[in-house]
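Removed from the display is one protein chain of the complex; every other protein chain stays in position.
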Amino acid sequence: MASISAGVVGAAGYIGGELLRLLTGHPEVEVTGVYSASQQGKRADSLHPNLRGHTSLTFTHPDDLRPHDVLFVAVSHGKAAELVRAVGPAAPLVVDLTADFRLKDPVVYEQYYDSAHPAAELLAGFTPGLPERHRDALRTASRISVPGCMANAAILALAPLAGVIDPDVTVDAKIGSSGSGATATGMNLHSERSGAMRVFAPVRHRHEAEVAQETGLRVRMTATGVEAVRGAQVLCHATASGVTENDLRRAYRTAYQDEPFVRIVAQRRGLYRLPEPKILAGTNFCDIGFAVDGDRVLAVAALDNLGKGGAGNAVQCLNIRMGWPECTGLDFVGLHPI
Amino acid sequence: MASISAGVVGAAGYIGGELLRLLTGHPEVEVTGVYSASQQGKRADSLHPNLRGHTSLTFTHPDDLRPHDVLFVAVSHGKAAELVRAVGPAAPLVVDLTADFRLKDPVVYEQYYDSAHPAAELLAGFTPGLPERHRDALRTASRISVPGCMANAAILALAPLAGVIDPDVTVDAKIGSSGSGATATGMNLHSERSGAMRVFAPVRHRHEAEVAQETGLRVRMTATGVEAVRGAQVLCHATASGVTENDLRRAYRTAYQDEPFVRIVAQRRGLYRLPEPKILAGTNFCDIGFAVDGDRVLAVAALDNLGKGGAGNAVQCLNIRMGWPECTGLDFVGLHPI
Amino acid sequence: MASISAGVVGAAGYIGGELLRLLTGHPEVEVTGVYSASQQGKRADSLHPNLRGHTSLTFTHPDDLRPHDVLFVAVSHGKAAELVRAVGPAAPLVVDLTADFRLKDPVVYEQYYDSAHPAAELLAGFTPGLPERHRDALRTASRISVPGCMANAAILALAPLAGVIDPDVTVDAKIGSSGSGATATGMNLHSERSGAMRVFAPVRHRHEAEVAQETGLRVRMTATGVEAVRGAQVLCHATASGVTENDLRRAYRTAYQDEPFVRIVAQRRGLYRLPEPKILAGTNFCDIGFAVDGDRVLAVAALDNLGKGGAGNAVQCLNIRMGWPECTGLDFVGLHPI
Partner (left out) sequence: MASISAGVVGAAGYIGGELLRLLTGHPEVEVTGVYSASQQGKRADSLHPNLRGHTSLTFTHPDDLRPHDVLFVAVSHGKAAELVRAVGPAAPLVVDLTADFRLKDPVVYEQYYDSAHPAAELLAGFTPGLPERHRDALRTASRISVPGCMANAAILALAPLAGVIDPDVTVDAKIGSSGSGATATGMNLHSERSGAMRVFAPVRHRHEAEVAQETGLRVRMTATGVEAVRGAQVLCHATASGVTENDLRRAYRTAYQDEPFVRIVAQRRGLYRLPEPKILAGTNFCDIGFAVDGDRVLAVAALDNLGKGGAGNAVQCLNIRMGWPECTGLDFVGLHPI
């Protein structure tokens, strides 16, 4: 029998649908409400056909939000702040997957989001949804802010190297089309997006602020949409003096040897020598690899933008918060070939 | 110097863009007007980026239609009828690429399009844009109706076999996403359409009426969207008694040996033994192949739905109408690999 | 603790890898041997990188086969017969995923495989691995022959309609590249196979003999490779007099209402109205849909060729044979979007 009840706001979107998939299969959770401002009255499995036979929930309008032990928020950016303010202390546990509470400094927020922070007074109450870096704080958190998908990948790749590499880092990110969400636009039209190598953020991708905040490095991020539905990969280009591949391997092992969802992938043979997102689709893994050439360091990370880059990571945070085994509901190992 | 002026209505769409590409490179044609109800004032190359550096045209609203020696109509179905009626006899030559004038019988039109024909009185004035079957009539036509992409493929595959095969034929059609047009909808969202095998017309695809009309066969067509942007392929399943592969080869040779854009592809070796659309992208070819097993006959045809299935075929019709060499402006042979 | 030990022969292939993924996550099974004639000594996760961190097994040569409670055979066609003969009665339970024991009649085998059956004397000992049709026999079987991927889809779509439809059926099958296996050939080269609509079996695809055997219908099957890695879909074109969609829905409900892995998908709205394989990747579902137009019946089935079309179906058979809950180890619901 389930231990807690969960509600998902923004459940018609892709992150919302992935949350629904994971929570539906989670032995400790019962999803008792799915909310969508645009799809109310429709069955959840009419939009998420993979859930046919696994849920009979229908979407409710967020205005009719009911109480839940945990509330997942996967709405568009800006709207989460309103929602969190509206539910107030009555909501015992909120896991926010939007950008609203990721940046601690409202000044930085304004630089990257071009408007004043919508709820700056709530920022201090949020714990970053980064299990590998804030696990202890997550155990008692009541407000959790899950990082951006590419930010999470870059943070996991770079944080263990802070102090080893020089502080200027260029992050070259690639991402699949699901990262742009479930709303039809010209940008996402199949005929246009198919086979793309679309540099949609040549400079100043918003996730760079998150990576800088968490690692203390000076980060510049470029993001390109490539042909994939799920998947994100970051190539972090850095420099360092006298660093060897063994040094990097050691730094990552120290950081991640006990982590259930971070794997070090840097091999000399085989087809999948460095992290690659396609075999991570549906999983909560972030694979991390590296290479060194003289004073140049390359760190590579890959994950499923809807998994460890979003919904999976959120469920991992919930598991930590509730004291459940951390892998509960997250045991899918991924497919090959795919 | 160009011989004639051309206007394209619906030039912001995919068929319209392909017309623009072909006409821009056509030595006898000058495009003097591109019309779009939704994109007026924008540069044509802002929507068709392959034309950067090759056109400086901007879209005009169709309400401001000017006179052109030839007018190509690539608007949504139903609107062509209004337009053709509005321009009247003042337009000396109209090539319509919509469905409005493909079916000669308004009763059949109503069965397939669920509304009365919008301009039945104009139907008799149209010549089918099928060079391989109506070349002589095209030489003097003033109104040309280009067939549907899958219809054209199936007609070219089946017409030479009428009399050889039994009259009941099942056509299994596959098509890429460009066949659904340039308007963003949930159906065409990359994340949803990618990797699809979507039976969007399980029975009664509208093109079956065109094939039946032209071949005299009883045709049932199913259509499935598969992963591709351009390309359509039809598998025509028929039966016949005592027919050999040599009989079929002979029938096709008789029909097409002098045709510049129909190739017979039925080989015993190699990777591309039967017609496949990907190597036809951008070309005006329709490749046709076949196989026999006992009393069963399979005819296969492939083309680019925007090429021989639309804009290319329209230009071929124009070439015939004007007495120019039939391949003028249509000499692209296609890419491999692709 | 695991109840039984399992060995997988041909574990370096795609079906073998999928078996390994499913069995590694199966609570009642311990994989104690993975065999490959070409990859001996290599780690299993070097070829199946999704299993990193989940297995430390290395491939052994099949000549060094050890005893296992259950032996899965996923070698190339023809070699399974030798292997099954070699292990003899000492192997208590064999689940064969090759074509060797699918056809009961060695004469039919020779017609389709162009050589005499390699072990006709063993044929009678095999039970078809079709849970929906031979569940009772599977409970006590010691030799199980899992059907071909497209055969399984077509059987599940057609068997409930036998007696309702006329006996002549045309099956139009589409399949992803993983169906051709893990051996590099020109046919499978990415640049050639990408975006393909390749009619690799215009007539007489071998799976048609299996469908005919199981359904009693006269089946003609054409198979086309389309752009996908995993996934198979069959369109079964049939005729019938006076049959309605409700009749078909009733026939399928009667057949499958208690089946855990067959879902009826025939909807009037939404993007995924009829069965589509991409949302089934990694699952053990076979989705079945239908449409009627006059005397024409279309039945559609989709599955993952490596899942319900191979390894998943084999595990379901094992669950039945061992008396375990039938869904054990098969609870992945599939991804959307993908």
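A few comments on the model shown:
Note that the chains take the letters A, B and C in the order they are written out, and that residue 1 is the start of every chain.
To be clear about the criterion, a residue touches a chain if its C-beta (ideal position, glycine included) is under 8 Å from a C-beta of that chain, and two chains touch if they have at least 3 such contacts.
Values in this document were obtained by computation on a predicted structure and should not be read as measured data.
Interface note: of A:Pro27, A:Pro92 or A:Gly186, the residue touching the hidden chain in the full complex is A:Gly186. Contact with the chain not shown here comes from a single listed residue; of A:Ala2, A:Ala37, A:Ala119 or A:Ala196, that residue is A:Ala196. Among A:Arg43, A:Lys104 or A:Arg204, only A:Arg204 touches the chain that is left out of the view. Touch with the chain omitted from the figure is made, among A:Ile15, A:Leu103 or A:Val226, by A:Val226.
Along chain C, the points of touch with the absent chain fall at residues 14, 176-178, 182, 184-186, 188-195, 229.
On the side of chain B, touch with the chain left out of the figure occurs at residues 14, 17, 21, 24-25, 46-54, 178, 182, 229-230, 263, 265, 269-272, 279, 281-282, 331-338. Residues of chain A that touch the chain left out of the display are 170, 172, 174, 186-187, 191-192, 194-199, 202-204, 220, 222, 224, 226-228, 231, 233, 235, 237, 271-274, 276-278, 289-293, 296, 298, 300, 302, 337-338.
To be clear about the criterion, only the chains that are shown with their structure count from here on.
Chain pair with the highest count of contacting C-beta pairs: B-C.
When each chain is reduced to the average of its Cα atoms, B sits farthest from chain C. In a homomeric contact, the two copies may use the same or different surfaces; for chain A and chain C, over half of the interface residue numbers are shared, pointing to the same surface. Averaged Cα coordinates give chain B a centre that lies 38 Å from the centre of chain C. With centres taken as mean Cα positions, chain C sits 35 Å from chain A. The set of chain C residues that touch two or more partner chains comprises 271-272, 276, 337-338.
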